[in-house]
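Dropping the structure in here first, questions after.
Left out: one protein chain. Kept in place: all the others.
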Amino acid sequence: MSDFFTMSILVATVASGIRLATPYLLAGLGETVGQRSGVLNLGVDGVMQLSAFFAYWTVLETDNLILGSFVGVGVGLVMGVIYAVITVVLQAQQGISGIGIFLFGLGFSDLMFRRQVGTPKPANQLPDVPIPLLSDIPVIGEALFEHSWLTYLAFAMVPLLAFMLRKTTFGMNIRAVGENPQAADSLGVSVGWTRTYAILIGNAMAGLAGAALVLELGIFQPNLTAGLGFIAVALVYFGAWRPAGVMSGALLYGLVAAVVLQWKAQGIIPRSASDIAAMAPAVLTIIALVVLAGRVQAPSALTRPFSRH
Amino acid sequence: MKLTRHLLRLLALLFSFAMVAAACGADEVSVDVGIEDETPSGDSDDSEASGDTLTMAIVAPSASDDLAFTQSMIDAIDALDRDIDLQVTDGTFVVDDAAAAIRGYAEDGVEVIIAHGTQFGGPLSEIAPEFPDTTFIWGTSSDTQGLDNVFAYYPAADEGGYVNGVLAAAVTQTGNIGVIGPVEAGDAVAYINGFAKGAEDSGDVNVAITYTGSFSDVALMAEAAQAHLSNDVDVLTGSSQAVVGAVGVASENGVAWFGTQANQTSLDPELVVASQVYHWEVVLEEMLALRDGGTLGGEAFEVNLENGGLEIEFNDGFELPDGARDAADAAIDGIIDGSIDTGA
Amino acid sequence: MKRLLGASIPLLAALIAFLFGAVMLLAIGASPWEGLKALLDGAFGSADRLAATAIKATPLVLVGAGITIAFRTSVVNIGGEGQIVAGALLSTSVALAVPDLPAIILVPVVLVAGLIGGAIVGAIPGALKAYASVNEILSTIMLNIVMVQLMNYLLRGPLIDPLEVEAGTRIPQTERLSDNATLPNIVPGVRLHLGVLIAVLAAIAVYVLLWRTPTGFRLRAVGHSPDAAKAAGINVKRNITTALALSGSLGGLAGAILVFGSEGQRMVTDGSSAGFTGSAGFNGIVAALFGGLHPLWTIPSSFLFGALLTGATNLQRVLQVPAPIAIAINGIVVIFVVSSGRLREKIDRMLEARAEFDDTPSTPETPAVVEGAQS
Partner (left out) sequence: MSMLEMRGITKRFPGVIANQDVDFDVRAGEVHTLLGENGAGKSTLMKILFGLYQPDEGEVIWQGSPATITSPSQAIEAGIGMVHQHFMLVPTLTVAENVALGLSSGRAPFTDLDAVSERIREISDQHGLSVDPSVDVWRLSVGERQRVEIMKALYRQAELLVLDEPTAVLTPQEVDDLFEILRRMTDEGRGLIFISHKLHEVMALSDRITVLRNGRVSGHTTPGETSREELAAMMVGRAVKLTPDRPPVETGDSRLEVRSLSVQGDRGTRAVDDVSFDVKGGEILGIAGVSGNGQREIAETIAGLRTPLPGSSVLLDGTDVLPMKTKQRRDLGLAYVPEERMKDGAVGDFSVSENLILVNHDTAEFTSSGLFNFDAIRRHCSELVERFAVKTPTIDTPTSSLSGGNIQKVIIARELTGNPGVLIASQPTRGVDIGSAEYIHEQLIAQRDRGTATLLISEDLDEVLGLSDRIAVVFEGRIVAIVDADDATRENIGLLMAGVVEPTG
């Protein structure tokens, strides 16, 4: 079989890894913002499934991909409002309410799919948009700059969110309420509203991640995410609550999966070992963590509801 | 005051968002809120088996509209020329859940119950003797576990696979064919092995097979297809409901696709070459006829090309190269008369 | 009176959640009343159905009780799915290796094998957390993925039923397991097997362990304050590992019970963990939290969720309502009940204030206690 180290194969593998990484990245970045404000959301996977379904349905009905993306974000925002009410207003335990959201999303998207669509029908897919000039760069141009605009957006969000967290007043407030909400509150920073906005950003991005997944594939099926949202949450820990770290995690996860698939296609990995090979991204993530661990601290107030008394 | 300010900001955000969304959507948005009409099961006062209406139920591991394994059976029941009241419990892979459903139908007095999953054999061996007047139909399996009110059925999926393989070899320009599967197991294996043999028997082609390791991860399935494409593959096939992701890749890249289990032409009317379709109704009809005659079970049936339970359904929208159709027909004949070994 | 009201709030929340479910049923054109009837009938309608509910609750009780051990030690265990699979795989392998042992020996042997399998997979993230500071949320999620793939590999390779290979059907399932390993029924004529009893006993054992033994004392001390525990001479790292190992072992036991109490009489995979566990690894967490992380309350709480799950199967069977509606309702129940906690607190406080108002005001001698509590 053909050699893995030919240019065209490497380019295809990298491109594939980037595509696989995109939904992890979007969801992981959103979760990062939420967690920096002290709110853990284990419901990411459920939000993704809901928004994936509604984005798919929209595209199926209207053929409008932009509208589909917006619907995905909108569903995310609606779920964000709900989650903010649960965790900020009612101050419920975050871990379990997230699992509640997950279950609801899993069940409701499945239900809606069966009632409204039924048999999987192909919908429009996001076209690749080569970036002028950049995509003409030999080799890396094709691997890095011939993707859908949602993929570019996901990667553009990395510096954007890093900048937001690092440099803006809002970002400063997020970091403050995630570390020491009492301190922020004592200076008149509204812990509740700051967290609410962070949750909304997080859920909107989870919604976009769901839309990205479904629009890239052009198809929906129940449990489309297959646990992707949980891995995205895990990647936030992996990325040490930094956008760039989450990006490395998502890329590691996506690229390893892409390499494994490529090796399977070329017969480098024998069929008998295909399940074992499928463990690779998970195992590598754990190994990377053992190497990196212990150097970073979670936001101190993570998972802690805030109340003054 | 502070609250109102935040609420206003929030509303503004949501509103502007809605505006943008509306602008993008223009007036194309026709959201269908209505419920699709599905024949409600309990409409007619049917609980008393009125006249010749046959009550049937199916318990299946995946969704009934999966364009694959489960749907093939539902379609088959619809195709039966009988007045049937069908109840469906789908998406229950977990054996004990399925067992509860099977037992429930039996208790309700449903006359014929289809346990559409190999793994349901265990509970069936306990339940069937408890309801000796009920017919249980179980598959895919080649034996009835010695129960005389159980019929069994299984497909010779390798046969259709072989024919698809022959066609694929004719369609490919590059000589590279890619196959995608979730986990190397079940009907998929028979189909894929038959496919590979059929392709390789018909010419100098490479068949590369990838199992992703996950039934549900559609994105991974799509990328597996991409990986094949990067290796110059120009014909794809795959098994299981998760192929829907891979079909998307095929259509995006203009690559031919072969389907199995159900007619997948609807997924891409231009690039699906042919589908191996299960026509369970062929054997179901035989079973029901036996039941009418008082035999409640005890026999196993195979669907194959010969008895018409397997059929290669061609997509007229795809223009086959010269001779391909003939080669396929020859293969079908060869399989039926036993001159071709499909490798099963 | 006050307690009654306090306790009734989660129930009220669950009720409201069910109202949501009713609305959903209406929206898809089914009668909520019929739906409720089907649900209740499916869960409690006959001795066999009651037994099915109990059997459905069994892995939830075990996983839930295990979760309480972990959470009481301040360790999160989201690895229930993987631990169930591990227990199932090891116990299955053992049963395949020595199928001819008499039942009286083989049954305990496979159950212990399940415990060990789960314990190993639990101990790994435990040790990684204790000795390498690897976040256990991450490692348990990743191990779930790893265990599913291991299951797929074993069931379609080394452990596959030779008949499947021979027939070429290659369904990824083991051969039929020895009858000697099957969990015996405990009530004649009803499909209620030993596993249910074992789960209840295990939950009680967890209660005893946590609150009646030095081992549990150490685990809880580590959970509340690792620093204080360490200063008092308690080995924090070892206890964190122990907690996750114990937690995992109960998941593993659930896995063994799922295999040997199943009507399938063999282990089979659809390539996902949920296909084998029915998501018990997640639902067990929900049941445990619903039960206030108390192992004994986990029992009724699991039974409730078990009833919802079996009832939903019936709902689908009778009304042709797609089963996912049960998952959605499940989620809503969780959300409402968790959210009601704060409300309950507020009402409690209101009632307390009222009670204080009614009593003759008095200044206790040690206001110190109160000021500490208020701040």
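Details
Letters A, B and C mark the chains in the order given here, with residues in each chain numbered from 1 onward.
Simple rule for what comes next: a residue touches a chain if its C-beta (ideal position, glycine included) is under 8 Å from a C-beta of that chain, and two chains touch if they have at least 3 such contacts.
None of the values given here were measured: they were computed from a predicted structure.
Just so you know, the chain we are not showing touches A, C across the whole complex. Among C:Ser133, C:Asn185 or C:Asn235, the one in contact with the hidden chain is C:Asn235. Among A:Ile18, A:Leu42, A:Val59 or A:Ala176, only A:Ala176 touches the chain that is left out of the view.
Set against the missing chain, the residues C:Pro102, C:Pro162, C:Gly189 or C:Pro214 yield one that touches it, C:Pro214. Across the interface with the omitted chain, subunit A contributes residues 167-170, 172-173, 175-176, 179-180, 182-189, 300, 308-309.
For subunit C, the residues touching the absent chain in the complete assembly are 208, 212-214, 217-218, 220-221, 224-225, 227-235, 352-353, 355-356, 361-375.
Just so it is clear, only the chains that are shown with their structure count from here on.
On a Cα centroid basis, the chain most remote from subunit A in this structure is B. Averaged C-alpha coordinates give centres for subunit B and subunit C that are 33 Å from one another.
The mean-CA centres of subunit A and subunit C are about 28 angstrom from one another, to the nearest whole unit. Shown for subunit C are the residues in touch with two or more other chains, namely 28, 149, 152, 156, 272, 322, 324. Shown for subunit A are the residues that touch two or more other chains, namely 114-115, 222, 226, 275, 278.
Against subunit A, in their complex, subunit C makes its touches with residues 24, 28, 76, 78, 128, 132-135, 137-139, 141-146, 149-150, 152-153, 156-157, 272, 282, 285-286, 289, 322, 324-335, 338-343, 374. For subunit C in complex with subunit B, the touching residues are 27-29, 42, 46, 48-49, 52, 55-56, 149, 152, 155-156, 167-173, 176, 262-266, 268-272, 274-278, 309-310, 313-314, 316-317, 319-320, 322-324.
If you check the complex, the residues on subunit B that touch subunit A are 2, 6, 10, 14, 17-18, 20-21, 24-25, 28-32, 35-36, 63, 65-67, 71, 91, 178, 183-184, 206, 208-214, 216-220, 222-224, 226-233, 241-242, 244-245, 247-248, 251-252, 266-268.
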